[in-house]
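Here it is, the structure in full.
Here the complex is missing a single protein chain, while all its other protein chains stay put.
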Amino acid sequence: MNDQAERPVYMDHAATTFIKPEVIAAMAPYFSQYFGNPSSLYRFAGEPRKGVDAAREQVAAALGATPAEVFFCAGGSEADNWAIKGVALANHKRGDHIVTTAIEHHAVLHTCEWLEKHGFSVTYLPVDTFGRVDPGDVEEAITGRTVLISVMTANNEIGTIQPVARIGRIAHDHDVLFHTDAVQAIGAVPIDVESMNIDLLSLSGHKFYGPKGTGALYVRRGTRLENLVHGGGQERGRRAGTENVPGIVGMGKAIELATADIEGHNRRLAAMRDRLIREVLSTIPDSRLNGHPTERLANNANFSFRYVEGESILLMLDARGICASTGSACSSASLEPSHVLLATGLAHEEAHGSLRLTLGDANTEDDVGYVLEVLPEVIGRLRQISPLTPPAGKRVPEAE
Amino acid sequence: MNDQAERPVYMDHAATTFIKPEVIAAMAPYFSQYFGNPSSLYRFAGEPRKGVDAAREQVAAALGATPAEVFFCAGGSEADNWAIKGVALANHKRGDHIVTTAIEHHAVLHTCEWLEKHGFSVTYLPVDTFGRVDPGDVEEAITGRTVLISVMTANNEIGTIQPVARIGRIAHDHDVLFHTDAVQAIGAVPIDVESMNIDLLSLSGHKFYGPKGTGALYVRRGTRLENLVHGGGQERGRRAGTENVPGIVGMGKAIELATADIEGHNRRLAAMRDRLIREVLSTIPDSRLNGHPTERLANNANFSFRYVEGESILLMLDARGICASTGSACSSASLEPSHVLLATGLAHEEAHGSLRLTLGDANTEDDVGYVLEVLPEVIGRLRQISPLTPPAGKRVPEAE
Amino acid sequence: MYTEKVMEEFTNPKNVGELADADGFGEVGSPSCGDTMKLYLKVEDDRIVDVRFRTFGCAAAIASSSMATTMIRGMTLAEAWDLSNADVVAALGGLPPAKIHCSVLAEAAIRTAINDYRARRGLSPWKPCSSCSCGGDGCGPHCENG
Partner (left out) sequence: MYTEKVMEEFTNPKNVGELADADGFGEVGSPSCGDTMKLYLKVEDDRIVDVRFRTFGCAAAIASSSMATTMIRGMTLAEAWDLSNADVVAALGGLPPAKIHCSVLAEAAIRTAINDYRARRGLSPWKPCSSCSCGGDGCGPHCENG
């Protein structure tokens, strides 16, 4: 192992982020000093209640929404489940058809599959080689029975940004509700639910330097939506459970910070991302970039390396003190290659050899330099071991 | 207002508790140092994963369960929803009937009502004047179509402890699954899922000096249960969503502390509770104790005061620096009197005048003394204002 | 949840009590519904010279009772009739939406007491706008349809 192992070069910000110190500071008083239950009537509940209210305004401001349209929950998965099941069940008299894409997060896909078991039909739209959905396909998929279109704002694996505003327009032209999973997009893609015609939007705090176990669902005023978690009257009767006050406060602070200067943030990360992409493609033969060349998250670089397998790459990098991912974090224990890469047309063996590097606020050019030094060695080493690597003549030069 | 207002006498531990310093200390490193996603493959994910594993063992140990039977989620409400919907939907081919009680928390009742809208039938068993369910009633309610019995371990409003072990025995004799909402019982009622024949058990971290937004569902090995939140493979594929690592670690620590000496803890709180009950009943005329005289949570005192209304009592106490509750916290904004008090046979006007004082680890005999000084004054004052107070001859003497 | 003004009126309510020699009396609500108010008026020259109340209810009900009775003291009966719950709410600096209904209690008690006063004098009762066809432009004392 190496020196870096203790304090690794962390390039897996799509899996989760560290919490910004300002966020921890914002949360701190709500753990002990202001521990009251915001639903209680006494003045001691005032501070927690104010904390939750302020966070709701911060989230609303980040989305161009009103605070009354923001509902807190426990994460992106819950928000996705709630949005999709909630709309489907509340509108099942009007229709039973949902349009989504083949590259959604499992929180969307498995929810849709669950609805299929309960009498709904779902269209999973294909994507092009860059992972983009064709808005024309969305429009064609709509039937008289369609109640919901769910297309993610940006993909968690390959970083491709979808034409969400155009899809929103189409949804509204056809009077169909539009949900977008913006879990990876917050702080990276400017969101305005009004101009983008978004009816429901999921987000998750730990993806933008906020706390884990926090999330929110934006629900446009007047949207018919069933509850997912029934019980007490919290969140104006729509999501039961004592509010996670410190978490909510932290998420509010985090989204405020994350959306304060999206452009500057993107500029900084994109410079590092582009260097990574440029140098990896030029120094490592038989490598390709997955996702869209320009319409991609500023922090995302996703490669396929022929002849080698993703988990091996990842663990060799880990041995050298680099944290990265292959496929999405939550499915990395599975043996299936990524459904996202397959949907972009990659063969199984290419999909198996994918590596995702996602940059974050603490990464530096030095980190990028270190990865660019280590990665060719790792790929070279694994290709030496692999039986698929073409024979010596056509062989990749050994990394020095 | 008064001196106490700044640092109130907090007697609303059934609504939520402060977090113990040891719990905050246990959580702290997982916010920044060990922020990794436990599902990631690299070594940096090892500490968060170990933290989650250790917490799972702590929760399992507290329940007499195995770690493989413990599933983390975001709170008591989610756990209740998951248990009840999950069992109902997974077993609907075998049956469509659920047995529960009229005094469950709304997280159970509203979930049952939702299932009624989706084709299930539910029996809401009555309780006696002390809020106890008759196990004989449970047995009689079981039909060939019954898939689940859900009876809470202890009630959140009146503190009545249910004969859960006997109900578990009956459930198992009839081959029906048994769920218990133990949200209020952890740390107060010794739990052993084996000897009590519990198949599913809900708990919530912030009720036993742990963090808000954390919860767990115990699920006996082999129990058929549908997911509530679909998506990634977390919690062995049963509850999607990136784990709230600091929260889970905190809850683990909290349950370990809360169950280390249940007897000693109960002895201490019961002494204060009994003084409260004794002196309130003897100094305030037309007052009564709600709930069971002995089979009640050691920290719970719930009174009805005739001629006055609960919210007024609460806010007058608040003005004197005492935090208390009327009905359950989450329904305190509603105008309905508590469904629990009505189920014990109280008339509407008695149910309206209820006050719940729930003691906690930081309360002292001084706190009790202060409440015993203030409460008679408050009730006296409100009775002066009330048109229902009997005329002077029969009138309550003015509190000095 | 409540404004400071509400809490002030609630913790130190004015005009609590009864008037043995009331000229008008109104009782509204029922304890099983949550709110009850008894209102006693002393009237001289069509003007309210004294007023007392007793209320069973939440803080909003008690504060509204205190505020409304303070406001109508010194008013003519016609002015008092016109006092709406919105005026009381405004004077309290607002009430939570779920508690607006509590302020209606005071409005209703005042009108009931005024009509009790009128009945004792043999006058026909004033009606709230909603019960006639004036269209809400003015009713009760000012209403052509009254």
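We call the chains A, B and C, going by the order they appear; numbering starts again at 1 in every chain.
We adopt the following convention: contacts are C-beta pairs under 8 Å (C-beta built on N, C-alpha and C of every residue); 3 or more make two chains touch, one makes a residue touch a chain.
On a predicted model such as this, the values are computed, not experimentally measured, just so you know.
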{"item": "Of A:Val229, A:Ile277 or A:Met316, the residue in touch with the unshown chain", "value": "A:Met316"}
{"item": "Sole residue of A:Gly291, A:Pro337 or A:Gly380 that reaches the chain not shown, by the stated touch rule", "value": "A:Pro337"}
{"item": "Absent chain, residues of chain A that touch it", "value": "307-312, 315-316, 319, 333-335, 337, 347-349, 352, 384-389"}
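Basically, only the chains that are shown with their structure count from here on.
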{"item": "Per-chain Cα centre nearest the global Cα centre, belonging to chain", "value": "B"}
{"item": "Between chain C and chain A, distance of the C-alpha-averaged centres to the nearest whole Å", "value": "57"}
{"item": "Sequence positions of chain B contacting 2 or more other chains", "value": "311, 315, 333-334"}
{"item": "Residues of chain C touching at least two other chains", "value": "none"}
